[in-house]
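Removed: one protein chain of the complex. Kept in place: all other protein chains.
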Amino acid sequence: MKKFYNNVIGGKQGAASFIILAVLLMIVFPTTMSIFRLNLVGKYVTYAFAAVSLVLLWGNTGVLSLGQGIFFGLGGYCMAMFLKLEASDPITTKIQSTPGIPDFMDWNQLTKLPAFWVPFRSLPFTVIAVIAVPALVALIGGFALFKRRVGGVYFAVITQAIALIFSLGIDGNQGYTGGRNGITDLRTMWGWDIRTDHAQYILYFASCLFLIGCILLSNFVLSTKIGKVLLAMRDKEERVRFSGYEVASFKVFIFVLSAIICGIGGAFFVLQVGFMSPSLIGIVPSIEMVIFCAVGGKKSLFGAVYGALLVNTAKSLFSESFPQLWLFAMGALFIAVVVLFPDGIAGLWQNYGKRLVAWIGKMAAARPAIAGPIGEPVEK
Amino acid sequence: MQKPKLKLKLRPIAASVCMGATLFSSTYSFASLPTPQVDSTGLAVTDDTVTVGDLHSATGTMAISETGSIEAEHLAIDQINAAGGVLGRQVKVIDEDGASDWPTFAEKSKKLLEDDHVATVFGCWTSASRKAVLPIFEKDDGLLYYPTFYEGLEQSHDVFYEGQEATQQILAGLAWIAKEKHAKTFYLIGSDYIWPRTSNKIARKYIENVLHGTVVGEEYYALGSTEFGSLINKIKLKHPDVIYPIVVGGSNVAFYKQLHAAGITGANHTLLTISVTEDEALGIGGENLVGFYSAMKYFQSIDTPENKAFVAAFKAKYGPNSVIGDVTQAAYEGPWLWKEECGRAQSFDVNKVVAASAGTAFDAPEGEVVVDANHHLWSRLRIGQWGADGQAKVLYTSDYIKPNPFPKGYQ
Partner (left out) sequence: MILLAYTTSEYFSIFVMQGFAGLSLFSVLLLMALGLAIIFGQMGVVNLAHGEFMALGAYTVYLCSNLTQSFFPKFGPYYFILAIVAAFFVAGIVGYLVEWLLIRHLYKRPLDTLLATWGLSLIMQQTLRSVFGAREVTPTLPDWLMGSLKPSDTIDIPINGLFVMGLSLLVAFGVLLFTFRSKMGLRMRATVQNRIMSGAVGINTKAVDRFVFALGCGIAGIAGAAFTTIGSTGPDSGQRYIVDTFLVVVFGGAGSMLGTVTSAFTIAQAQSVLEFFMEGTMGKVTTLAVIVLVLMLRPQGLFPSKVRT
C-alpha cells in the first residue's frame, strides 16, 4: 500500500497535485461554468491526453514526436466509425441509393460497407480498437525507427511526414474515410444520445476520470525501473546502451504507451465534439499538441494538463476578442516558452510558486502550505 | 426548367436608393412589435436591437476565400440598418473567427447559439466547416445562411443555402458548352475533396447519359498541390474538347499559370470551370485566364442598375480595387433574405422564420432570387468568358433553375 502510494500517486506532493487537479476538473469547473464552456473544457481535456503522452515521450525519454496527431486521430476515427454506423441505420438513410451505409459512402458510389468497417458495428470491438490500432501503428513505426537509431530531429521530421501521409491518405480515399469533411453527424452510442446536455456532463466526467487514470499509469511507469532507464536515456543515451540496455525496446515501449494514451484522448474527443476529420491529424494539430506540453512543462505530467487547458483557453478567448491577432500571440507563446521558460508552467511553479506559497503560508500564521507542487516525477 | 411562380405583382415594391445601393423596403409594418411577440425562444432581441453572428475564417488558409463573404455580409447589414433594421430593430453583429479549423467552427457556433443566443448566423464557406457545425445548429435549433455554391446532397431545417447546388451550376453550363463547341470529349480535374468529386460525378453522368459524350480523364490533386506538369502532359496526350477543372485555393493559381506556360490557352483549347470567380481571377492573373469560361450565377460585370449600385457600394466601403465574386454576392444576399423572411414571419423565432421562408423573394444584384421549399434558391446560371483584366464577359444567361439538392439519376 505504501509502495503504491509512493510510486503511483507520487507521495505527499503527488497526492496534493492529484487532489487539486481532481477538484478543479470535477468540482470547480462543473459548478461554475455553463454547459457550453464546460464542453469546451471537455475538449481541452481530450487534448490533455496528447500532452500527457508527450511528457512521457519527449520530457522523459527525449524523443520528440511531431506525429501524435496520428494516434489521436486513429483513436478518434475508430470511435467515429462506430458512431457513424449507428447513425446510419436504414431508416434514417432511406433517401440514399443504398440505405444503411454512411452517407459519404453513398455519395461516393459505394454500394456495400467496406470490410474493414464491418467489425466497428460492435462496441466492444471498437473499444479494443481505440487502444489497439494506435498501439499497433506505434509498434510498427517505433520498431522500424528506433531499431535503426533514428532519433532527435530526424525522428521529429519523419513523424511529421507520416502525419502528412495519413491526412493526405484519408483525404484521398473519400469513399472509405469521409475524406476532408471527415466523419460527421454522430448521434448516439448504443442508443444513448450523446448530444444532450446530460450526456455531455457524463462524458466530461468520464474523460476527466480517464485522464487522471492515464496520469496514474504514467506515474507508475515512470516510477518503475523502466522510468529510470528512460530518464537515463534522455540524458546519456550512449552510456545506457553501453551498459547493456536495449535502448530501442524501451523507446518502442514508451512510444506505444504514448500512442495508446493519445488514442483514448481522440476517442473522447469524438464523443464530446461529435465529429472527426483529417484536420485533426495533420502537421498543425500535431505540433500544437507539442506546444500544450511545452507550455505546461515537458517533464511534468500535471503541467501538461494545465498547459493544454491554458493554451486552449487563451486561444479561444483571444480569438473571440481579437480574431486577427491570435496568431501573433500564439507565435510569441511558442518562442517565450522555448527561450525563457524551458520547463513551462511546472518549472515556474518549482522556482517561484513554491516560494510564494511558502511565503503566503508563513503569513497565514505558519500553517502548512495546502498546495503541493505541480508535477515533477517522484523524488525519493 | 420553368420559371418559379413569383408573386412579384402581388408584392408592393418600393425601391429607394440609399447609400448608393438599391434597398428594399416593404409595406410590412416596422413600427416596433413588442419584443415578446417577435421572440418567444429567448434570442438576443431587445426592443431596439437584434444580435446576429458572423462565422467565417479570418485567419488560416481559408481566409483568402472567406474575407469577401465577411465584407459582403457586413455591407448588407449596414445597409439594412440604414434602412431601419429588421422588424424595427438595429442589427448588431458578433464576429467569430473559425480560423480555417473545423473544430473551431463547431466551438464558435456553439458559443454563438448557446452563449450569445444570436437570432441567426451568416457563415461557413467550405463544406467541411458546414458539416462540422450542422449537428449543432440542428440540436440548438439555430439558423445558418451558407453562401457558397456546393455539392448538394444536403437539406436541413436550419440552413438556407444561398449558393447554387451542383446541378444548378453544372448541367446548364455543360449543355451550353457542348452545343456551342460541339464538344464530345471532356477531361475532368479536381482538388481532392467532396465538392469537386461530387460535382464531377454529376458532370460525368450528364456527359455520358445526356450529352452522349465521353470522359477521357478524371483525376484529383491534393488541396494545395502546385505541380501540374504531369497532368498537363496527360491533357495534351488526350486532347479533350473541353477541359473541366474544379481546382481550388492556392492550387488554382499554379494550375492556370502552368497551363498558360505550357501553351494551353483560351485561343487553342476550351476550358470551362465552376471554381473560378473574380476573387480567384485576381490571384491567378487575368492574362492566364483569357478566353476560358466560368459557369456561375453571378459575375461582377452584370449590367443591371441593381448590380451597379451594389458594386459601387462595395467599392465605396472596401476600396476601389476590391473585386466581387459569386460567393461574395451570395453572402450579400444572406442578411437581406433573412430580413425578408423575418418580415413575412413577423418574428425572429427560427421555426416561424423557416415556416415563412418558402417563396420569399429578393432583388439581388444577380437579379431576383426566390427561396424554394427545400431551402435552396431558384437562380439563373451564367457563362462568363474571362478577359485580361480579370473580369468576365457574360455570354449566356439561363432560365431560372429549380434547386435540386438530391438529383435523381445523378447519385
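Note that the chains take the letters A and B in the order they are written out, and that residue 1 is the start of every chain.
Criterion: a residue touches a chain if its C-beta (ideal position, glycine included) is under 8 Å from a C-beta of that chain, and two chains touch if they have at least 3 such contacts.
No experiment lies behind these values; they were computed from the predicted model shown.
Colleague: Looking at the full complex, which residue from A:15, A:33, A:128 or A:144 touches the chain that isn't shown here?
Modeller: Among A:15, A:33, A:128 or A:144, only A:144 touches the chain that is not shown.
Colleague: Out of B:83, B:175, B:282 or B:358, which residue would touch the omitted chain in the full complex?
Modeller: Once the missing chain is taken into account, the touching residue is B:282.
Colleague: Please output the residues of chain B touching the missing chain, sorted low to high.
Modeller: So the residues of chain B touching the missing chain come out as 58-61, 63-64, 67, 192, 216, 219-222, 224-227, 229-234, 236-238, 250, 252-254, 257-258, 260-263, 279, 282-285, 287.
Colleague: Taking the full complex into account, what residues of chain A touch the chain not shown?
Modeller: 58, 64, 144-145, 148-150, 152-154, 156-158, 160-162, 164-165, 168-169, 171-172, 283, 287, 290-291, 294, 324-325, 327-328, 330-335, 337-339, 342
Keep in mind that, in the parts below, only the chains that are shown with their structure count from here on.
Colleague: Report the inter-centroid distance (CA atoms only) between chain A and chain B in whole Å.
Modeller: Centres of chain A and chain B (C-alpha means) sit 38 Å apart.
Colleague: Which part of chain B faces chain A closely enough to touch in the complex?
Modeller: 58-59, 95-97, 99, 101-104, 106-107, 110-111, 114-115, 127-128, 131-132, 134-136, 139, 151, 153, 192-194, 197-198, 201, 220, 222-223, 406, 411
Colleague: Over in the complex, which chain A residues touch chain B? Could you list them?
Modeller: Its residues touching chain B are 34-37, 39-40, 43, 95-97, 103-104, 106-109, 168, 171-172, 174, 179-182, 184-187, 195, 273-275, 277, 279-280, 316, 319-320, 323-324, 326-327.
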